[in-house]
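With one protein chain held back, the other chains of the complex are shown just where they sit.
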Amino acid sequence: MTAAPALAAALAAAALLLPLPWLAIAPNRLLPGEAVTAVSALGWLVLPPCLLFGVAALRRVPPLAAAAAAMAAVLLLLVLTGLAASQRLQDLSPAARAGLGIGLWLALVSGLLLAALRLADATLRDRLLLAFVMLATLAAAAAAGAFDGLSLAVEYRNRAEAVKAALLRHLALAASALILALVVAAPLAWAGFRRPRLAGPVGAAFAGMQVVPGLALFALLIPLLSALLHALPVLREFGLAAIGAAPAVIATAAYLTLPLWRGLSAGLAAADPAAVAAAQAIGMGEARITREVRLPLALPVFAAGLRVALVQAIGLVTLGGLVGAGGLGALVFEGLAQFATDLMLLGAIPIVLLALVADALARMAETRLAVPA
Amino acid sequence: MRGLPPLLLALLLALLAAPAGARLLSQALGATAEPFPADRLIGLAVTHAGLSLAGVLPAALLGIGLGIAVTRGAGQGLRPAADALAAAAQAVPPVVVVALAVPAFGFGLWPTAFALLLYGLMPVLRATVAGLESVPPDARAAAIAIGLPPARVLAEVEWPLAWPVVLDGLRVALVLGIATAAVGALAGATTLGTPIVLGLQNQNQVLVVQGAAATAALAFAAEGLLLAVAGRRAAA
């Protein structure tokens, strides 16, 4: 048993066995609930998941089987908890909700971490296969109504359309910010490559942007944009507004310039000077050298910068919900304003999942681009 | 001196946040609202800085301790978990962590404190590991061979060589901590983020400008001060 998986398994088991709030039974969606521990919610059924977590941490168990055991434990916990919640709500008013407690979150997060740790050396195919099986089982359980008792599922049922729309909006905002940042960073990276004296100040300016707290920049753009529109009303005709998508996309893009610029600059510098000299020596022109020598060598480095920027864009656009841009952040802030924790989670959980999925997909694409050593 | 530009920027932003500066700006913007009084703003700035420091410093110490542990024999098994957590924290911005922490901790100070702990821990942990790994293996091998016991190898050779990298991590952690404390205003913490949120809710642009400028001033001040410390050490 190595330390990290053992620790994750111990955390998951502790979350189940310690008297932490597992479910919170509340009279409606806004009031805080009465805490129920895992042992009183699930009874002796806490033992099988505990056992599975333990098995998953054993070094003798093959990694793939161990990861499957951890995932099975997580699924089992979700289904058991869902059923227990439905049972508890049976005799209460229809407005009553069964919220998820910190113990359940801890068990889920450490269980998934355990699976991820055991999968660290697995092939991509095996990982995707396991993830697919897990998601399919989850979907099937959801369709069968296993989670109907959980307040998060109730909230989702009531808001499914809004969540889907917010998800698409979120992606659109992130993509726009990425494109805007690329439009700014790419010419500056090229300029810095041709005239290295420019690279220092440009890099310092982009790095300086990172210091500005996110909330401050998003908020500050509203008065700045409204002043701009005041001075140049003609901009309104191009659809620019002080509130909405514009401040969100601009502020997000401001933070993305640094990773993009770094990736682009490092990529351009990645070409071996000897290879460039050789290309010049056999009579290639500058445009051709860039196309045939610099770009292919730079691509994997660009891709890494693009991945960092993409993942950050998905997270940063969240603050757009504050400046009227919509997206998943709007759900989060609506939830925060209403003290409705389920609504908050309905916004926040997809953001985390989107960021992790984007990271995984981008890494896959990167390995394809990498120059074979 | 690398710390000077951020410190000058901080001064400029602080002037903009002061009621006189904000009034000037609001007139230029055509806004009429009364600015936030200076004493309340200073009070919020002190709370904000105190909260950030109180969250980041213990987290940083924990990060340094963990970083040292996972690079030693016994703690090496924890390395993958530390790496996974650090990568996950990088993918998720503070605002999402604060939002995720609210259901667990309720409204108020605690979600922000939790997020501060996370964003204080991760950069420092990463930097400590990176710094210790950048120590030339020859120097470490020589220290052992001439008879330094493990604790002194760490104290006399590894730590002094890793420190500049750790200091970089501390700077990132503190700047992130200030951003996190600002976002914490959404979950009920009282910080410089509070006037921003109030201003956004009541469409009071003066308040927004003051809060945003003050928050940014604090972040640049932290950046500048830590850069200055790093610069002085490098020159010494």
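Each chain gets a letter, A and B, in the order it is written, and its residues are counted from 1.
One rule holds for everything that comes next: a contact is a pair of C-beta atoms (placed from the backbone, for glycine too) under 8 Å apart; a residue touches a chain by one contact, two chains touch by 3 or more.
By definition in this document, contacts and distances are computed from a predicted model.
Of "Pectin acetylesterase-family hydrolase", "ABC transporter domain-containing protein", "Copper-binding protein MbnP-like domain-containing protein" or "Lactate utilization protein", only "ABC transporter domain-containing protein" is the UniProt protein name of the chain excluded from the display. The chain we do not see here touches B in the full complex.
Residue B:L148 is the one among B:L7, B:A33, B:A87 or B:L148 that touches the chain not shown. Although one chain is not displayed, chain B still touches it through residues 136, 138-149, 152, 156-157, 160-161.
We take it that only the chains that are shown with their structure count from here on.
As a whole-number value, the distance joining the C-alpha centres of chain A and chain B reads 21 Å.
Residues of chain A that touch chain B in their complex: 2-4, 6-8, 32, 99-100, 102, 105, 113, 116-117, 120, 204, 208, 210-217, 219-220, 222-223, 226-227, 230, 311-312, 315-316, 318-319, 322-323, 329, 332-333, 335-336, 339, 341-342, 344-345, 347-349, 351-352, 355-356, 359. Of all the residues in chain B, the ones that touch chain A in their complex are 5-6, 9, 25, 28-31, 75-81, 84-85, 87-88, 90-96, 99-100, 102-107, 175, 178-179, 182-183, 185-187, 193, 196-197, 199-200, 205, 208-209, 211-213, 215-216, 219-220, 223.
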